[in-house]
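A single protein chain has been removed from this complex, and every other one stays in its place.
The first chain written gets the first letter, and so on, giving A, B and C; residue counts start at 1 in each chain.
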Amino acid sequence: MDNTTPTPEKKTETLNEVVIHFAGDSGDGMQLTGTQFTTSSAIAGNDLNTFPDFPAEIRAPAGTTYGVSGFQIHFGSRKIHTPGDTCDVLVAMNPAALRVNLKHLRDRGIIIANNQGFTPKNLKLAGYEKNPLEDGSLNNYQLHGVDISKLTANALEDLNLGSKIVDRCKNFFALGLMFWMYNRPIEPTLEWIKSKFKDKPELIEANTRALKAGLHYGDITEIFTTRYEIQPAKLKPGTYRNITGNAAMALGFVAASRKSGLELYLGAYPITPASDVLHELSQYKNFKVKTFQAEDEIGAITAAIGASYGGSLGITATSGPGMALKMEAVGLAVMIELPLVIADIQRGGPSTGLPTKTEQADLFQAIYGRNSEAPLCVLAAATPSDCFQMAFEASRIAIKYMTPVILLSDGYIANGAEPWLLPNADELKPIEAKFHTDPENFMPYARDEKTLARPWVIPGTPDMAHRVGGLEKEDKTGDISYDPENHQKMVNYRAEKIERIADDIPDAVVDGDKEGDLLIIGWGSTYGAITSAVERSRKKGKSVSYVHLRYINPFPKNLGEILYNFKKILVPELNKGQLLNVLRAKYLVPAIGYNKVQGLPFKAAELETKIDELLRG
Amino acid sequence: MDNTTPTPEKKTETLNEVVIHFAGDSGDGMQLTGTQFTTSSAIAGNDLNTFPDFPAEIRAPAGTTYGVSGFQIHFGSRKIHTPGDTCDVLVAMNPAALRVNLKHLRDRGIIIANNQGFTPKNLKLAGYEKNPLEDGSLNNYQLHGVDISKLTANALEDLNLGSKIVDRCKNFFALGLMFWMYNRPIEPTLEWIKSKFKDKPELIEANTRALKAGLHYGDITEIFTTRYEIQPAKLKPGTYRNITGNAAMALGFVAASRKSGLELYLGAYPITPASDVLHELSQYKNFKVKTFQAEDEIGAITAAIGASYGGSLGITATSGPGMALKMEAVGLAVMIELPLVIADIQRGGPSTGLPTKTEQADLFQAIYGRNSEAPLCVLAAATPSDCFQMAFEASRIAIKYMTPVILLSDGYIANGAEPWLLPNADELKPIEAKFHTDPENFMPYARDEKTLARPWVIPGTPDMAHRVGGLEKEDKTGDISYDPENHQKMVNYRAEKIERIADDIPDAVVDGDKEGDLLIIGWGSTYGAITSAVERSRKKGKSVSYVHLRYINPFPKNLGEILYNFKKILVPELNKGQLLNVLRAKYLVPAIGYNKVQGLPFKAAELETKIDELLRG
Amino acid sequence: MSEAAVKEAKKYTAKDFQSGQDVRWCPGCGDYSILAQTQRVFPDLGIEKKDIVWVSGIGCSSRFPYYMDTYGLHGIHGRAAVIASGLKMARPELSVWVATGDGDLLSIGGNHFIHVCRRNVDIKILLFNNQIYGLTKGQYSPTSEFGKITKSTPWGSIDYPFNPVALALGAECTFVARSLDRNAKHLQSMIKAAAEHTGTAFIEIYQNCNVFNDGAFFHLTEKGQKEENVVFLEHGKPLVFGANSDKGIKLDGFTPKVVNIENGEFSKNDLLVHDENKNDDVLAYILSSMTYDPNLPTPIGIFKKANKPTYDAEMNKQIQKAIEKRGEGDLDKLLHKGETWVVK
Partner (left out) sequence: MSEAAVKEAKKYTAKDFQSGQDVRWCPGCGDYSILAQTQRVFPDLGIEKKDIVWVSGIGCSSRFPYYMDTYGLHGIHGRAAVIASGLKMARPELSVWVATGDGDLLSIGGNHFIHVCRRNVDIKILLFNNQIYGLTKGQYSPTSEFGKITKSTPWGSIDYPFNPVALALGAECTFVARSLDRNAKHLQSMIKAAAEHTGTAFIEIYQNCNVFNDGAFFHLTEKGQKEENVVFLEHGKPLVFGANSDKGIKLDGFTPKVVNIENGEFSKNDLLVHDENKNDDVLAYILSSMTYDPNLPTPIGIFKKANKPTYDAEMNKQIQKAIEKRGEGDLDKLLHKGETWVVK
């Protein structure tokens, strides 16, 4: 910030939290803009939460409402749990972006609109008869039409770049303006530009200029009279990094590999929103991570099974439709009792559904979606950074119990980001992974007394050749057996083994009073919204308690007790009541659901209203 | 029965019911023997029930216990619901057959053993140190060692056949002996032999001679002093035919095709115990039945979807592992809302499991086993002949509601047989199948007010071209839509459509009192065993009521009411409690399960004991 | 089809095949041209619009059916060929087309592809081969070149690519061709030829994905490069190529070699003459083996065209035969088949 010109007097206001929504065409770079703002805010010490929301098409036709790509960031000086129900600032690069997102803007909220985007064609595509920037329809907001495209072009004028390239820089102008308005450091973005375009100096120059032009525009123009300051959040001391759920999950697996001494093997087939797990892991070759992009999801999981058989930590990552395809193979893994982690990054369905939208509707599939009695462990991550922890935990359980584990995440936390307090590698508990090598009395299906795990003997071990497979196994020997009593015994063992995992996981923790009128039970990515809603309700003096489940099969052992101490139980889910169903069947409690299936996360306010309603009624 | 020689005086006793178990090596033709005895008994007017039980290997090594193939038939002059908990007669062709089945023989029961099968080698393979036919260990039974192989060879001596061929005829000798003992007509078997071997006259002669030799042996030998008579059962008047579940199911589909006017299209991939549905249907080409043996289960179901899209009644049939593979495609069918019937002939699992054994553990998979919210209708057949009715019903619902329907059967009723009171084709209700052809205001996702079904418009219809697919659809237009509210609406529609089927199915019927101490709820193939157990318990004066469910999703509307009128609810299932779970979750009743996962059907006695226990405790 | 019917069908123009749905591909995507050529050539096929169905899987390319004003089924990933097979068996009178991508057809859908070829179901398959996964944002595909750096292979891919033409030949496809998104005329002629073929017709279309794999085929499509890098296969004609038609392909044993036909050493008469109707596939194999050879031009055109009864026709013939033999099925008789008895 060297070459700033003298500026008109501006005042600075301090805010506790702010929500900004960047929106434009799929090609307008809104995801990038959002990410840069996120990094900068994280480094400024704010807590934050983000929600990228984009169409399934790569570049949907310009100007259409279904082609709008958005990125919402919520940051503040207090703990931030959600990307925000409504936004304070809407940056709209075109009329479609305005049309789609205006309903989320709070009363008197700020609109920054790119005047050049509001062409007659774009207005028509968005369904506006008149230009809303001009017809007074936005009087209820603080409307700022800015010549973003034009000002960007002016700033780059003497660089002699093509008009397309110039136009692509406009998002940096918008970013610069927001940096100005919220007093963010620009250095991280300047660094990013430099490394991103390291072979294209003209683009470094262009984007840097656009960014600074936006920044200076805030300074010099008279439209903007106020800058805002958001103090750093009081976060736990330590080193932080901003992370998305998929990146965190990949790291969790690498950590588990290191801490167990097992090589990591990922079999995967690309699918939204799980592909980033593959992309991340395929970079870590120097961690001896093997990644195999298979011909399909069945190949992906069965190759991972082959690798696990060979002594690797075999994992696979996918989303709903791919998950459905893997289920026959999951049954094999249940039968041959090898470690395997199957990550399901859920998305909107059924069928191809809404590939880029979020949902929590694969819980049934995870618990029940296989032929016959094929029990396994099911875990669910709560936040982006929790994906690290749960990937590590899933691996630990898979190895210790010689079982497949399904780890549920979803599009919302997979792509969303939050500051992550980095663990030190040394602090992570080692995972004991032992290959059995003693041929004396070796039985492939003998079981550990406590865990009921069978021994893991890998090819290459002398004098312990044996055969495993999907036909029913004889107890201990592992030979093929069709014997009725043996079958019953083995079915029971497999179920009991999973049940016993409950001895090895933390008790469920009640956030709030241990008994009362209302208990909320949540799982997965709704953690943030529920936490916010519960906090708000408590502030209003309501007694609401909250249990968030990361362990879904088996449940924590104390869950039953907890449930029976509340008059009402509410289970909010982004599905039609799947955890609800499991809880009701198991504990026979008259829990009720709060369900939303719209491809979107909960808003804290929706939940707050529901809580009010329940505590009133 | 022309050339019978004068026989020693034999007495004839009348019995109400008899259970015979034929057992031998996989290659001994026991399945055939059982089937022939079944036909003959059916024609003799008895009610009956059968249970074929064989290993997964085609011809497992001779003499081994795991290679034993068995066929049990229960027939009588009263209504017969099960193949019998224990047998009265055990025909054992070798020591392994004896070893495996002796535990099922009742006290003082009859053993007919083939002396020649009890060679030292076979005795050893079966784990006998001494010959049980000689060591007195079978004193508790009516033991008859018969030189079956030798006598057969004698009878065929002058035919100059190879010894292998001669040996293969021995099962007909055993059959003949049983025919004699239970006074069965031999004509049907003679007919069968003639048509089966129509190109091999020497085999007609050989098998006929063996059969008659067995028959005459009973007559002339002094070992057997008693013949038994079993009066015809008092069955509903009408024409009967003996039928297995898979054959009945195939006919049910053909009937639905005829009654709807839709061509039947089966996409299938062979898998035990479902392959016979393919085999049966592929014969009916003159009914315009198209059968396609696909490259795999995914190809099978997706081809059927293609056919349904073209206006056929698309169906597919499989078992557990194949079912798992189809689930992604089932989701597509849910989304594009076309008629489709998916028959799952359940078998022992998980994974490859016990392919030739029975189980009821795919209920979860049927209801829940897909990504996201993909509701569909689930039906279950109760008996072999009920497979006809339920296949017809599944087709009706699929067509009327434009939805996939899963029809559950299992290995036990699929291969088991019972007399079937034949419906007349005219009596079967027509199924209305209408293709929409009016382009005026046509909307591919407009809905019938009552059923919520969308219109079925098939390619070839002028001026109604439209596109369907697995991405979320816009209400009415069917265009792609990622709109949140629309998604919620469509998710709700799909759920509601399935719920409404409840208006269109019969109420659940309580067998017994409408309230009381104990209600049993069953589904699928356990019908016979539960019915028998309930009958027996009632005879003992206990008040037990019984509801058998053929409609599982949705449940009959009155089911809730029924449940609340009983103190205890017992749900016997051949799984670890799947229907139980669904009932508990939905109605919050403290139902308990009685579960067995042994690859075998329930015995009535087991259930009786459980009932006693519950009514005592 | 009667001539009158052809005429009747001829009434269409390209516009009649536009569904009116917004086309949601990236600006500049090669898919637009394939769509345009299809819409341009379909009026000439003499098929009634109502009888045309497009089936697809999942991918950018698989959005194709939405943009054609015909019947359409946008299926699930990899299954288009077998969905289409089921439809064609059920309704042999329909004209069934598949739009698919290199991931959709050759990765997850590879099995259905080789089986439909083997069975010779009468459907037409247009493979939009952009050598990349477009819709999932740029992972390498089974046709990507060895060593390709993509999101999922930051250290370079280590898979050898399929040669889709060779694979189709190995699976005994009866019509195998290759074309280019940017050669409108050629693409039109291939689509037409596929339509005219009875049996499985497979066209591999090299398609530019300007977002994730821009320029993959520029050496075959752009002026100044394509002349030296493409050789067009024309039935009965020698294989000539080069900006000045100065080169040709000559066989050396089984091995195709480039020769100069202008400098006097060789003439057109020495060149390999294309014969798309050879009843063994050897010539087609030889031509297909040129595909990834950097020293040879890439063959574009029809590799093979063979006659063989189709699966769908055989299926329906069998039904006719059964009806002739047994009479049209009588449900009552069927129910009463086998051993029955009467209880009074």
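One rule holds in what follows: a residue touches a chain if its C-beta (ideal position, glycine included) is under 8 Å from a C-beta of that chain, and two chains touch if they have at least 3 such contacts.
Just so we're clear, the structure is a prediction, and the values are computed from it rather than from any experiment.
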* **Chains shown that the absent chain touches, full complex** => A, B, C
* Asked: From the list A:N139, A:T239 or A:N441, which touches the chain that is not on show?
  -> A:T239
* To do: Check the options C:W97, C:F162 or C:F303 and report the residue that touches the missing chain.
  => C:F162
* With respect to the chain omitted from the figure, which of A:I110, A:A274, A:L332 or A:L583 is a touching residue? -> A:L332
* Write down which of A:V468, A:A502 or A:L588 is the residue touching the left-out chain. => A:V468
* **Candidate in contact with the missing chain, chosen from A:G127, A:P201, A:G261 or A:P459** => A:P459
* To do: Out of A:T39, A:T356 or A:S395, point to the residue that touches the absent chain in the complete complex.
  => A:T39
* To do: Can you list, in ascending order, the subunit C residues touching the missing chain?
  => 107-111, 114-115, 118-120, 142, 155-156, 158-163, 166-172, 254-255, 280-283, 285-286, 289, 308, 311, 314-315, 318, 321-322
* Asked: In terms of residues, what is the contact footprint of the unshown chain on subunit B?
  -> 27, 56-62, 64, 66-67, 268-272, 275, 278-279, 282-283, 285, 291, 293, 295-297, 321, 351-352
* Hidden partner chain, residues of subunit A it touches -> 39, 42-43, 45, 188, 232, 235-242, 251, 254-255, 258, 263, 265, 267, 284-288, 290, 292, 294-296, 298-299, 302-307, 309-312, 314, 328-329, 331-332, 336, 421-426, 458-471, 479-480
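Following the convention adopted for this analysis, only the chains that are shown with their structure count from here on.
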* Asked: Which pair, A-C or B-C, has more C-beta contacts?
  -> B-C
* Averaged over CA atoms, how far is the centre of subunit A from the centre of subunit B? Could you give it in whole Å? => 46
* Could you state the distance in Å from the CA-based centre of subunit A to that of subunit C? -> 39
* Structure fact -> Averaging C-alpha coordinates per chain, one finds the centres of subunit B and subunit C separated by a number of Å equal to 45
* Asked: What are the residues of subunit B that contact at least two other chains?
  -> 328, 331-332, 336, 469-471, 480
* Structure fact -> Flagged in subunit C as touching 2+ other chains are 58, 76
